[in-house]
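Only one protein chain is missing from this complex, and each of the others stays in its spot.
Order as written gives the chain letters A and B; numbering starts at 1 within each chain.
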Amino acid sequence: MRIALCSTFVPFIYGGARNIVEWLQVMLERQGHTVERVYLPEVDAPDLLFQQMAALRWIDLSAADRVICFRPQAHLIRHPHKILWFIHHIRSFYDLWDTPYRGFPDNAKYRGVRDALRAADNAALAEAKQVFTNSRVVSERLKKYNGVDSEILYPPVFDSERFECRSFNDEVVYICRMEHHKRQHLLIEAMSHVKTAVRIRLCGRSGDVSYADHLRALIQKHRLDDKVTIEDRWISEEEKVELLADCLAAAYLPLDEDSYGYPSLEASHASKPILTTLDSGGVMELVSDGDNGYVADPDPRSVADALDKFYMQRDETRRMGVRAAARLDELKISWTHVLERLLA
Amino acid sequence: MKVLIVNNMAPFVWGGAEELAANLERNLILAGHQAEILRVPFQWEPAEAIPTQMLMMRAFELWNVDRVIALKFPAYLIRHPHKTLWLVHQYRQAYDLFDAGQTNLPPGEQGEALRSMIREADQQAFAEMRSIYTISDVTKARLARYNGREANVLVPPVNDPERFIGGESQGYVLAAGRVNAMKRQHLLVEAMRYTSPKTKLLVAGPPDSAADADALQRLVDQHDLGDRVKLDLRFLSRDEYAAYVNGAQAVAYVPYDEDALAYVTMEASQAGKALISACDSGGVLGLARHGETGWVAMPHPEALAGVLDQAFADSRRTQAYGDGARERLHAMDINWPSTVGMLLQ
Partner (left out) sequence: MNIVIFAPGLKASAIGRMTGLLVRELSAQGHTVVLIRSEEKVLLSAVPQSFSVEVIDWLQTSAVDAACAQADAIVHQIGDNYHYHYGSLEWLSKYPSVVCLHDFYLGNLFFQWAQTHMAEAEQALLHWYGAGSNKKFFEYSHRQDFIELTCAAMPMTEWLCAMASAVITHSSWGIKRVLDSCAGPVRAVPLAYEVPAWDGESAVSNAEAHADGEPFNILTIGNVNANKRAASVIRALAQSEKLRRSAVFRLVGQCDTLKALELSALARNLGVNLVISGPVDDDVLAVIVRGADVVSCLRWPSLEAASASAIEAMLHCKPVVVTNVGFYREIPSDHVVHIDPDNEIDSLCKALEWLHAEPEARLALGRRAQAWASQQFTAAGYCRALLGVVDDMHMAAPILHSMRFFAQALSDWKTDTRWLGTSLALDPIRSLLGTTA
């Protein structure tokens, strides 16, 4: 089949939205399909949005047998066999409208843009043969704001067989971009309350230098040099596999994320339990407290308790790691399932 | 610097311009820049839908990009304060192909309106460019003739010169490149009817269609040339292809009115192989010089037979031509580092 994978992008910004497209491309090509990747630039500035949306409507992809659309507003692309793997709305006009993240005034003009955008989205959603999302929260938003039913298709990681479980050392790893809303600081603060010899390792490139500096200052302040390792740099896939193979557990503590996040998925593939918090959002779809990890309150003491439990109750930790891997099957997080549904 | 290469995409088709964009991207990165390619779908049928696709290019917003290098119509219409044009081609059906009566623009007033729109949009886009380069003399001449725009030629360099090291002749003339009627490999096969028995020809490359391959095979069978003409009609790996070039007595490339120098002739020159071409082969003649880098013949089987034989008649002269071809290529200073430098000037 000739399949066009359509998404929008900002040049030189590499995020999860690209991974899902590019990994799917490899998987489809391995199955013998001919794939064309169509990335088109999009900037979500309200005053520039509709001309870009018109441009998307004018694109002719009739050469494809079907198109699969990802990042907004790629779902506006016209095609008789359009499948959406909807990963988010332009959130400032949806769930972020009533928050400080809106970025423009709540007045008649912007309410007009909002209403027009929602109406255009509704029309585009109605054109799709099938609507998939990447998480429960996105499905819920589609239902709430657009009245559209969708099926959750959890995005798997690439070549998950790479991950393995070798041993359980004393270190909980947090492998993720360092950003304030990923809350590496919460994990550091927790370390000043632990009672065991558990250690943590934070690895990943920092989005902004000041946050990394803030983390280092926190380590200084709480005199945690010997308990916390911080690696502010790009972590290769091979390193990631190594770290997860031997760690005690993995942490993923974002604030209200839409989806469960690749860090928790990768940990599960390595049969390692996951530490997260009650307010992490999509991570809660994957992690249940005491089953495949711990769900702490978003405060340092509660997080510290969980860290200690990983360390103290090794058997339990090992058992939860096995459950973490099993949980992926329960949620059908696999490329086999993804391809089956997208090509149905 | 963040450099975005902007090109068209005919969905599910991968051709020379895509290859050029990919190689430019790779060489920009090698030169220490961040580079990415934006490929925007473009369908020129029906012609009436061309304007929407032109407007589409104007609508896109490029943020987080320091430089744009655009290659084709309508990709080069995109808005950006720092655009460089490296022109592969315009919409030729509104220019030289229109004059030649080979256009898909509808007749009458509507077609005229489309043509005028395309030309005006081009003029505006060219005026927006910080600098304009073309990939060939032909493209440069066309730009001057139709748009009154001066440009410098930046010939796309060979991507992997290290493969084309030359070597001992294995006793065949290589006819390489895509196989189709415009590339006229059939002229060379027919020429073999008139050549001396020791002249051998190898036609190697991917046929555009099964019909193109069948046509050549039929010629070979019909004239019973199987012992002196070998056909290897398929997509060749770079290694296989380079081995064929490096082992050739000479390299023949006789397309009809090609725009550019052509990779085949540049790679053959890089390998120090004498060139055989036809006098109506267009841009190829920038490298193929009769009596200097090889032979340029009339585009007829008999005439080509004469020069094929000559390639085997005096191997020292043939080698001298091959050396001449390599020198001529190097004198042109066609390599990626200087090309990238020019494009970012």
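Observations on the model:
Here is the rule we use: a residue touches a chain if its C-beta (ideal position, glycine included) is under 8 Å from a C-beta of that chain, and two chains touch if they have at least 3 such contacts.
Bear in mind that the values here come from a model prediction, so they are computed numbers and not experimental data.
Here one chain is not drawn; of B:20, B:65, B:121 or B:248, the residue touching it is B:121. For the chain left out of this panel, the touching residue among A:127, A:140, A:179 or A:291 is A:127. Contact with the undisplayed chain is limited, among B:1, B:30, B:100 or B:113, to B:113. For chain B, the residues in touch with the chain missing from this view are 48-49, 51-52, 54-55, 58-59, 113, 116-117, 120-121, 124. In the full complex, chain A contacts the hidden chain through residues 46-47, 49-51, 53-54, 57-58, 76, 78, 107-109, 111-113, 115-124, 126-127, 145-148.
Basically, only the chains that are shown with their structure count from here on.
One finds 44 Å separating the Cα centroids of chain A and chain B.
Listed in rising order, the residues of chain B touching chain A in the complex are 2, 4, 9-12, 34, 36, 38-41, 43, 49, 52-53, 55-57, 59-65.
The touching residues of chain A, counted against chain B in their complex, run 2, 4, 10-13, 34, 36, 38-43, 45, 48, 51-52, 54-55, 58-64.
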